[in-house]
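Omission of a single protein chain aside, the complex is shown with its protein chains in their original locations.
All chains are identified by letter, namely A and B, in their written order; residue positions are counted from 1 within each chain.
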Amino acid sequence: MSLVNLKLLTEMFNKIDIGMMLINEDDKICLWNSFLTRHSLKLQTDVSGQNLFDVFPSLPKLWLSMKFKGVRQLQNTSKVSWEQRPLLFEFDNGGTMMQNCSFIPVIDPETKENYICITIQDVSSHAKDKLELKEILLINKSLEEISNTDPLTGIFNRRYICEALEEQVLKASERNLKLAVLMFDLDYFKLVNDNYGHIVGDRVLKYVADTVCGSMMKNSSFGRYGGEEFILFFSGYSIRDVQDWAEKIRIKISEGAVDSREGDIHITASFGIAQYTPEIKDDLEIIHNADVAMYRSKEKGRNRVTLY
Amino acid sequence: MSFTILIVDDSEFARKVLKKSLHSFFTGKDYALSEAGNGEEALGKIKESVPHFMFLDLTMPVMDGYELLEELKTLDLNIPTVVISADIQEEAEKKVKELGVLGFLNKPLNQDRIADLLKEVNII
Partner (left out) sequence: MNSIEFSHEEYDLLTELINVSMGKSAAELAKLFNHFVKLKVPALNIESSEVLPETIIKSSLFGELEKVIVIQQKFHNDYSLKGEGAIILNYKTRQTILPLLELTEDDIGSEEINDFLLELSGQLISSCLSNLLMEFFKSPTTFESPAITSKEENLRQVAYKSFEFGYQQYGDILYSKIDFIIDVVNFQCDLFFFIDTESLSHLQKILQKILEESS
């Protein structure tokens, strides 16, 4: 610290384009920089020793007290973004300043007293851009919601396939029909993404979806459940038929390859099958059972089919 | 007749720790310990034979400490009691003191504090 004196430090503290203050354990203000003076029209001498919640009466006291408690107790920095709360601190001279705030635990190295440093960053212009972008994204998202297919693979998306399955479970229970659910997950897919990149990863997903699509049986549906997990359901088939089919597909997937600049990529998958029984209440339960069977396949060494 | 002490706590571990401490305070003296895992069990033991002294936990399944104290009050049984609880809120202490307990100790148990309290109420 020999090169920097207190005056210089204070100068920097006041020139910085971020609001900064320090409060003690009783929430009393100890330090207050010029940014805050400019926006609140209150001087350091006006607020020094005052309680933070008296200086900013509109602050949500209970919520913030809880936050402070967390900061002091766990000595973790806590952040509040403008998306969460656009206007935490209301300034007389601030207009509508969108803020990112941080609450940083600070301990006096000499006295060991506990303080919190509060920083307030004006992010109004950035927030405005982001809000516009958000609107565009929202429109895109609502478009996705009316769509029934997964854009990458072209097969059904999760929402649609789950809705369809829900209906099938209902039908199966009313008319005593056969129904089976199959889930499968690509083995070590994360490594593909890590080693070859996401573009190749996407091609692997597409390859798997295409392979399955080429061998579909009648009265079955196929969808992407999420990530590298896929789901199918079969109406009117015996569990044996579904098992045989799964075995065939498992081999087919493992025998094919996706070419890349680094050479052929081989992939395997772990399968789990669950059969509908009258005790099963809904799609959630039968998916869960298929999932359990699938994870048992993973546990047993992957690239296999397990019946729940 | 020996001095009878009833320990009421749902945790075996807590009872064990307390028994160990009591043993060291009462060595050479004529005393008898009995235990109960909740308020209801304690009530059964008390109805069989009223102990001279009781250590009581507050949060327990089936019947908790508060309920036992209320029940003893309606039965007009006045057993000198020390509450040992993980609940360190002042209000908990206030509540049980209103129900007539002699002392309140916080968990985890501190042997010195048990000794101090027992001296205070003239047990040792």
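Everything below uses one rule, namely that a contact is a pair of C-beta atoms (placed from the backbone, for glycine too) under 8 Å apart; a residue touches a chain by one contact, two chains touch by 3 or more.
Everything quoted here is computed from the prediction, not taken from an experiment.
Engineer: Of the residues B:48, B:91 or B:112, I need the one that contacts the missing chain.
Structural biologist: Considering the complete complex, B:91 is the one touching the chain left out.
Engineer: Name, in rising order, the residues on chain B that touch the hidden chain in the full complex.
Structural biologist: With respect to the unshown chain, the touching residues of chain B are 10-14, 16-17, 20, 59-61, 85-89, 91-92, 106-108.
Engineer: Residues of chain A in contact with the chain that isn't shown?
Structural biologist: That gives, for chain A, the contact residues 60, 62-63, 65-67, 69-70, 73-76, 84-85, 282, 284-285, 287-288, 291-292, 295.
Just so we're on the same page, only the chains that are shown with their structure count from here on.
Engineer: Starting from the mean Cα coordinates of chain A and chain B, work out the distance between those two points in Å.
Structural biologist: Those two chain centres are 50 Å apart.
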